[in-house]
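A short write-up of the structure that comes next.
Below is a slice of the complex: some chains, not all, each in place.
Chains: A, B and C, in written order; residue numbering restarts at 1 for each.
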């Protein structure tokens, strides 16, 4: 495990494993990983940078310390952006740009080409739900709980939960109840509804398993993995026919890859194939 | 509990609770709440009126008496609309307008800004399935059962089930089987597949719990709740990126609300905030 | 049971039941139903032909012999299509057309107007997952397992899995994990996540039950059944409001059917109605 000089952030710890796995940890130890503007910007920059780093093939996101996060940092005046201006329209203009910046940080998990496994323990509050639904695969510990907290701050979630949560869990009734009431959803229910797809006794077991899955993904053809993520994102947002049409064009180039004969050869010779980076 | 003079309908009973909760009951005691044109029109008018009443913050819909409903009222010649005209095209024209009217009554639950909890017991037949899927949250008793009955009448459901059911339960295979066979789905399966998100022993317990949930919702910031419902509806029907863009514009105004400082102050002072109506 | 001369294929066995049920079996006994180009073309032609045959009201697809399929046939050089040409662009052009042909074969299950029940036992590998998600209802035996195998060949699935699987199982996290890792999903998990909606001890029980369900569907009004499938497909790919609008136009003609008075009369007289073919 190396701590790449390329990935130094104030509020994130990044570990690069030689197999092409990056492990990103939320890291604000004094504030229980409370989410402030600086952390959001770090997430945005970190995942955009990882996304352009073809030596990285899979990513894990978890929280350092006692909890995934303690939620939004009230010391940071996030929600007051744009206030100085006295004109409502000008404030609205500034606020919209601010929300779009925030959204782009959460969406960085979705837009980065490599799969992102989000491994969560203890508290997953408010924007942390927005954040984790932008990942590809979600794991949780038995003591984890999930709270769409925005309603208790007097606002509707605006950085991803309302868009992605219902599609992630496939249960409209539950998604709405969580958003309207702000109640906690505990690990069992989160597992049952599919928000998390594996449940672990301890954080350590979870991280170990996440690493194992990440290594499996990192060992596969990056043409296959990156294409699958890209096309899954595209297809979620389009009709089946449009998804198929786009996929046909995409694969008209990608099927010309050397990874396919390599894979078949590996399969025939019963030896794992090794694929070069994208 | 008051019975508002504003909400008098032949086929619905409406109770207004002082906390801002409206409880609407299907009410055709002699016909086991069979759904006829007059009831459909009452639903349309009632939910449109509730939707414009900013003193109402959450709504419950249930069935008065022994069953949620006994299904469509065959004494009402619903399915014969447009028949008098002898020209097929002119009949089609009239029928389309009639279907659109009917759809608008079901969709009134979805379009009204406040969350709607549909609490169902015993029989939920045919159009009742269309109706309940247009609500936000669904509860059911252990003796409830759900039947997409249209196939047995020789028609495809046309007032919402085909659009909303697969999205609500997140299981295409099951939705299709129900629609093609017209079989009953009992409470356990309905709970397992997510059509209903809570299961109750008795109707009384269900109504009590629905009221409790409705009161919780009614106590929250109406800016937050109404925005969440509006944005959930919008986001279900658009790509993630389009949902995010629309949300950013929406919240550019909504984040300027007094409810946010009120909420934070309440949070700091550990006293529940009180929010004015929309 | 008759083996219609109309439905003779090298790689499929088709049985026509007098009740209007067609049972299609993948049939390459020497190759464990491995999927080659000829089989794909047979599927395309067979389901397009069934789709135009109004005497057929429901279809079952299963695998002859020991397994649903052993996956793609490596003896067939599927993945090398377009190779002879030396220009990358011209190869891409040819490959795109080839993928679109392949997609059209899988989508033939979805586009044929009658409901298709896919009944699977033992191995369901790679393109078999694409194939089964294009069906309407999926059944599986306890020894069945499902593998999104493409990643191990160095490519992203391009004939339906990425488009349909997440919508079928309603769990994004799981769908992505399966696509990225290529791991087996066994029958229990497939049942739990909704990929299959019934689980059977043996293949025989499964086929018997599938036939029973198919016969039930075949006994219903074809106007109702065919309309329901068509509108479910349409509504999956459109917003709720667009789905409703299209449905209203569709039913403006379909509600003028003789099947409705027939159904009501049957209902009144407690005798099953008999409906003529489409």
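In this section, a contact is a pair of C-beta atoms (placed from the backbone, for glycine too) under 8 Å apart; a residue touches a chain by one contact, two chains touch by 3 or more.
Note that the coordinates shown come from a computational prediction; the quantities given were computed from them, not determined experimentally.
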Number of identical chains forming the whole complex, with 3 shown: 6
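Simple rule for what comes next: only the chains that are shown with their structure count from here on.
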If a chain touches subunit A and subunit B alike, it appears here: C
Homomeric contact subunit A-subunit C: same or different residue positions, threshold half: different
Interchain centroid distance [CA atoms averaged], subunit A/subunit C, Å: 33
Where subunit B touches two or more other chains at once, by residue number: 167, 169-171, 236
Residues of subunit B touching subunit A in the complex: 115, 136-138, 167-171, 194-197, 213, 216-217, 220-221, 223-225, 227-232, 235-236, 239-241, 243-245, 247-257, 259-260, 262-264, 267, 273, 275
Of subunit A, residues touching subunit B in the complex: 74, 79, 88, 91-93, 95-96, 99-100, 103, 107, 110, 150-160, 162-164, 166-167, 169-177, 179-182, 193, 236-238
